[in-house]
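For this view, one protein chain was removed and the others were kept in their places.
Now for chain A:
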Amino acid sequence: MITARRRAERGAAAAFGLTAVAGVFIGVVYVMGGNTALLGIGLAVAFASLAVGLALWAQHLLPERAYVEEREPAPSPPRLREALAAELNRDDRPLAQAPLPRRMLMLALAVLAVVAVFPVRSLLFRVRDPARALAETPWRAGARVVDDTGRRLRPADIPPGGMVTVYPDGHVGAADAMAVLVRVDPALLALPAGREGWNVDGLVCYSKLCTHAGCPVGLFVQTTSQLACPCHQSAFDVLRGAVPVAGPAARPLPQLPLGVGADGLLVARGGFTAPVGAGYWRRK
């Protein structure tokens, strides 16, 4: 007859044996190129059987007993506290006895502590004024409109319902300059007052950076004439100056006044109507 203890002993031994086998397996798999799945299986089996063996051992082969350990009560006994107080006051009280040096020492340490924070400013060494950097983009009046390969665009390059990501010439890839050029039916356009002349035959241009948290507004839904942001599902109405119509974005996408140069190429007639991307405290 096999006792429970015997069975547990055998079980644990078998489990550790399996760990050893799995270990060899891991070695072989590694030498043969290290297939990810096989290595994972090997390691999982090795550690799982180790766990089983140890658990069997703890459960069945160790005496099951509840031990009791007393807690020492939390504040130290008065005798020890008095001893501590006496020790601290042994040579009178050095800090209390020399008030002037003590205060100056405090002052010295406080000044050092404040100055120690200054190097944080070093983290920013390329930019003078963050709010200015955020407000500016390379778009200027007369800047030619190019696509992401640097090709200069003519109005005819964008088909109806089409969308192209554009940059000012010479600044391809500049994150804050990124804009979208979309073509809509000019008859439907209802741009805010004062922007009537900003489109070229239904071509309008907006910053590509979502005004919520700055994701690129990458999707143009032709049926609704909306630009959609993949990050938190904001949508902007292209026909009405890209005002937000859904999602958490609260400000319209800044618009870029478009025009056509003497050479027939698309140009900007100024910068964006507002700072691009996510909002910030000093945003005007």
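Definition applied: a residue touches a chain if its C-beta (ideal position, glycine included) is under 8 Å from a C-beta of that chain, and two chains touch if they have at least 3 such contacts; residues count from 1.
The criterion applied here is as follows: contacts and distances are computed from a predicted model.
Taking the options "RNA polymerase sigma factor", "Cytochrome bc1 complex cytochrome b subunit", "Putrescine transport system ATP-binding protein" or "Isoquinoline 1-oxidoreductase beta subunit" in turn, only "Cytochrome bc1 complex cytochrome b subunit" matches the UniProt protein name of the chain that is not displayed.
Only one residue from A:28, A:106 or A:131 touches the chain missing from this view: A:131. Touch with the chain that is not drawn comes from one residue among A:8, A:21, A:39 or A:191, which is A:39.
Remark: the omitted chain is touched by one listed residue; of A:17, A:101, A:230 or A:264 this is A:230. The missing chain lies against chain A, touching residues 30, 33-34, 36-41, 43-48, 50-52, 54-55, 57-58, 62, 65-71, 73-74, 120-121, 123-127, 130-131, 133-134, 148, 165, 173, 175-176, 178, 208, 212-216, 218, 229-234, 244, 246-251, 277-283.
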